[in-house]
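Of the protein chains in this complex, all but one are displayed in their positions.
Up next is chain A:
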Amino acid sequence: MNINAIREQFPILHQEINGHPLVYLDSAASSQKPRSVIDAVNRYYELNNANVHRGVHTLGSRATDAYEGAREKVAKFLNAGATEQIIFTRGTTTALNLVASSYARSECGEGDEIVITPMEHHSNLIPWQQAAKATGATLKYIPLQPDGSISIEDVEKTITPQTKVVSVTHLSNVLGVVNPIKEITQIAHRNGAVMVVDGAQSAPHIKIDLKDLDVDFFAFSGHKMCGPTGIGALYGKKALLNKMEPIEYGGEMIDFVDLYESTWKEIPYRFEGGTPIIAGAVGLGAAIDFLKEVGLDEIDKHERRLTSYAYEKLSSMEGITVYGPKQNRVGLVTFNLDDVHPHDVATVLDSKGVAVRAGHHCCQPLMRWLNVSSTARASFYLYNSEDDIDRLVDALLQTKEFFGHAIG
């Protein structure tokens, strides 16, 4: 993988921040966009823009083809099988809320269980809290190992024949750990539960094969994988989607409307009420083309190397605590500098041109589990290099020195 050639394609990376060349280490929050994605969105607006699935004119057909073409690209990218199993959403949050609000609320009741983990992002936690409250189901957590990983033994103990839904993140946005989704899915299925996966962090970095994983629902966001903001998708197995009620009603999603009764279009359209995110879908399609051209296997390899390089460097620094397991980690390292609050760390790093995230990462229960109020996080993508990590380490040394003097 030629990093320089890849970096060339990301216009935003070539600028100075506070007098230093930008080192962008916050891709887990949102990735940067290559020229081809920016151009695809512009070209769509300049040449092909119209509403989809209506109108007889040429632009309408072009827009429809572009939108549906993007759906096909997503289905192939995830090895999802039939294209109608892909529903475009605003992102992972909307996708997970759709499953929780539609599927879980109609399928769960008193005595049933919904199983998640303490490492979930708020968007894969609160929808289930609310669904449990609304249906009388019990919300249960698979406990974490001391290093933050999940043991299959605990999964076996937590999931029971009363479990209706299991929802787990594929890759933790704080711990960086890749969870054993295939094994958890087998246990869920053996107990008659459906398996939902939050793929917000995994889809950008790991080759996803939904046929192999055999999960029932998979949610991801475009903006974390080189695509535009405001577009993502939910994959759902056809048989499940077919029995789900829409949660948004309006244009585009209807079959026949009468004064007092209406019927819905077939899937996926019944879940896409209103004018869809057409330009976003086109941009997501271009992002998928871009990632495929580089190669997901190459990206995965590159990031595992970078992540272990960063993990080694940071954990060998004095006065730094690194969180999460050493093994089976992709794309990010979460850490704290002793006696310096992560906000202060991030401010000093920013003054050196290094962008990292500081805060609770939308994982307040996990922060309590780690016994911290917040952390700093450096996250990587295909455009990052070892040099970026060296710059991070230098800047952290300067941060330590700065606060050593200031506080010391």
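To be clear about the criterion, a residue touches a chain if its C-beta (ideal position, glycine included) is under 8 Å from a C-beta of that chain, and two chains touch if they have at least 3 such contacts; residues count from 1.
The criterion applied here is as follows: contacts and distances are computed from a predicted model.
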Open item on the list: Which of the following is the UniProt-recorded protein name of the chain this complex doesn't show: "Protein-export membrane protein SecF", "ABC transporter permease", "Nitrogen fixation NifU-like protein" or "Fe-S cluster assembly protein SufB"?
Closed with: "Nitrogen fixation NifU-like protein"
Open item on the list: Considering the complete complex, identify which of A:A80, A:V333, A:V348 or A:L396 is in touch with the unshown chain.
Closed with: A:V348
- [ ] Out of A:S31, A:N48 or A:S374, point to the residue that touches the absent chain in the complete complex.
- [x] A:S374
Task: Those residues of chain A which, in the complete complex, touch the missing chain - done: 18-19, 341-344, 347-348, 350-351, 358-360, 364, 367, 373-374, 402, 406-407
